[in-house]
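In this view, the complex is presented without one of its protein chains, the others remaining in place.
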Amino acid sequence: MDYLLTADKVSYERFYRSVFGTVSIHLDAGGCVLLTGANGAGKTTLIKLLAGVLRPTAGTVSSIEQHFIGHQLGLHQELTVQENLQWYLRLWTRGVDRQQAKQRIDEALSRLQSLSLRSQRAGGLSAGQAKRAALARLFLVPRSLWLLDEPFVNLDQASIDLLLSEIRAHCAGGGGAVIASHALGLADLPRSQRLKLPIIRPAQHREHAHE
Amino acid sequence: MNLDWLSGPHAVYILPAYAIALAVYLYTALAPVFSGKRQLRQIADIHQHQDQQPS
Amino acid sequence: MSSHTSFWKRCKTWFHRWGSPAWFYRTSGLIIPWLWAGFFLLAIPGLIWGLSIAPPDYLQGDSYRIIFIHVPSAWQSMLIFAVMAILALIGMVWRIRVAETLAMCCAPIGAAFTIVTLATGSLWGKPTWGTFWQWDGRMTSELVLLFLYLGVIGLQQAIEEPRKAARAAGLLALVGVVNLPIIHYSVEWWTTLHQGTTISFFGESSIDASMLWPLLIMAIAAKFYFGAALLTRTRNTLLLQDREKNWVRETVQGEKS
Partner (left out) sequence: MNNLLIIAGHDLRLAFRRRNEWFQPLWFLLLVVALFPLGIGPQPALLAQIAAGVIWIAALLANMLSLESLFREDANNGRLEQWLLMDGSLPALAAGRTTAHWLITGLPVILISPLLAAWMQLPQAAMGTLVLSLLLGTPTLSLLGSLGAALTLGSRQGGMLLALLIAPLSVPVLVFATSAVSDAASGFDPETQLLLLGVILLFAITLVPFAIAAALRIHLQE
C-alpha cells in the first residue's frame, strides 16, 4: 500500500521553538486529513511542510506531486485571472497550444462557477473571488494530492458546498487531500482522519535536545 | 634586548599600530565573555521564573 | 579490518557529537582555557623576540617591526573567511545548527583581523611609502575582504529569523569565498597595470631567519586566539538559542552553584 503522502515524526522549529511538536501522517488513496487547532497552533506551517515549501527540522516528508493552495493565493495582481492560470498551465504542461489552453482554463473556472472572473484583473477581485480563482488551479492539471490551507475562508455558502462536493469527488476518485480548516462539513468523508494540533506553550517543549 | 627604537623616529608608527591591534583583539575576545556572563544570569532568571510557577 | 572500520566509525560519531549543542558547549568549555594558554605561550615570546631581539632592518630601520602584527593578521583574515565558508557549507548541506552558528561567529572575528591588518598596514605605509594609504594589491584586496565580511555580518543582522539569517549569510560567504581569488587576481593585475611592480618591502622570501621565526610564532598564536574567541562566541550564541531547553537549564544551575 503506497501512500499518497507520508510524514513521520516531523517537527519544525522557528526561533528555536518547536511550532507543533512532532507529527506523523500517513495518507492513502481516497483518504482525507483534517487539520484543526487554534490559531497559531502551526496548521499553515505543517501544511507548508507537507507541500515541501518548508524543510522539516526533524523527520521526513515524502509525497507525490501535489497542488498546494495556501493563504498567499499565487495570483499576480496586474494580470487577469486567465493570464494567471495561463502562466501556471504553461509552466506545468508542455506543448499546449493557445486554443487548448483557453478551453482548459474555462473548464477549470466553471467547476466553481467562476467563469465570469476570467478577464478581471486579479488585483480587482474580492477575497472570495480571488480564492475561487486560485482554487481553479486544482482542476487545471489533474494531481491526486491536494493540500489546502483554509480553503473555505471568504467563500460564500454556495461556493463552500461546491468545493465540498469537489473534494468528496476527488477523494472518491482515488485522490487524497490534507485540509487545514475549521469547517465541519468534511467530517462525513469516507476515510477522514482528524488531527488536532495542540498549542505549544514555551515552557512545555523542554524536550531533551538530541544527544 | 634592545628597545632603543622606542626613542627612534619610527616609534610613533609602531606603538599606535600595536595599540590598535591590542584594542581590537581585546574587544573581540572579551566582549563575548562579558555578554556571556550577563546572558547566563538572564537565562537563569528565566528558568527560575518558570520553576516557581509550573505552567 | 575491524580496527579500521571502528576507527572510521569513531570519527563519524565524534563528528556527529559535535553537532549536539549540549556536547559542544561542554567540550568547548574544556578546550578554551588550553587555547588561551597556547596563545599567551606563543604571543608573548613572539612579540618580545620581534620587538626587541630581532635586529633593525638595514633598509627600513625599525618600522618593519609592525610586520609581526600586520602579516599574521592578514593571513588570519583570509583563513577565517575560508573557515567560515567551509562551516557554512557543512551547516547548509547537513543542516547542522552548530556549524551554522560557528560560521556566523567567525564573521566578526574575521572583520576584526581585517581591520587590524588595514590599520597596521597604513601605519607601516607612512614611513615606507610616505602615505597612509597606498592602493597596492594586498591592501586593496584586504579592503574588499573587509567589505565582504561587513556584507555577511550585515545580511545576518538584517534577517529576523536567526536560522534563516545564518543560512542566507552562509550562502553569501560561500559566494564570497569563490570570488575571493578572482577579486585578488583582478586587484593584483590592476595594481601592476597602474604603478608597475610596487616595491613590496617584505616579500616573504627576502626575510632572513631572525625575522621569519617571530613571524611564524605570531601566526600560530593568531590561530590559537581565533580558536578561543570563536568557541567563546559560539558557546554564548548556542546557550541563547537553546535557552528553553533542558541542557541549558542544567548548565545554568550548575554554573550558578
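Of note:
Letters are used for the chains, namely A, B and C, taken in the order the chains are written, and counting of residues starts over at 1 for each.
Going forward, contacts are C-beta pairs under 8 Å (C-beta built on N, C-alpha and C of every residue); 3 or more make two chains touch, one makes a residue touch a chain.
Since we're looking at a predicted model, the values are computed, not measured.
Note that the absent chain touches A, C when the full complex is taken as a whole. Touching the missing chain, out of C:C11, C:L59 or C:A158, is residue C:A158.
From the set A:L4, A:L54, A:V81 or A:L197, the residue in touch with the chain omitted from the display is A:L54, counting the whole complex. Interface note: of C:A37, C:L59, C:L150 or C:L212, the residue touching the hidden chain in the full complex is C:L150. Contact between chain A and the absent chain runs through residues 14, 48, 51-55, 66, 68, 70-79, 87-88, 90-92, 94.
Hidden from this view is one chain, which touches chain C at 92, 144, 147-148, 150-151, 154-155, 158-161, 164-165, 167-168, 171-172, 174-176, 178-179, 182-183, 185-187, 189-190, 193.
As a convention for this text, only the chains that are shown with their structure count from here on.
Computed from the mean C-alpha positions, the centre of chain B lies at a distance of 17 Å from the centre of chain C. One finds 47 Å separating the Cα centroids of chain A and chain C.
A straight line joining the Cα centres of chain A and chain B is 52 Å long. Along chain A, residues 203 each make contact with two or more other chains. Shared contact sites, meaning residues of chain C that touch two or more other chains, fall at 244, 249. Of all the residues in chain A, the ones that touch chain C in their complex are 13-17, 55, 202-203, 205-211.
Considering their complex, residues 20-23, 95, 161-163, 241-242, 244-247, 249 of chain C touch chain A.
Across the complex, chain B meets chain C through its residues 1-3, 5, 8-11, 13-14, 16-18, 20-21, 24-25, 27-29, 32-33, 35-36, 39-40, 43-44, 46-47.
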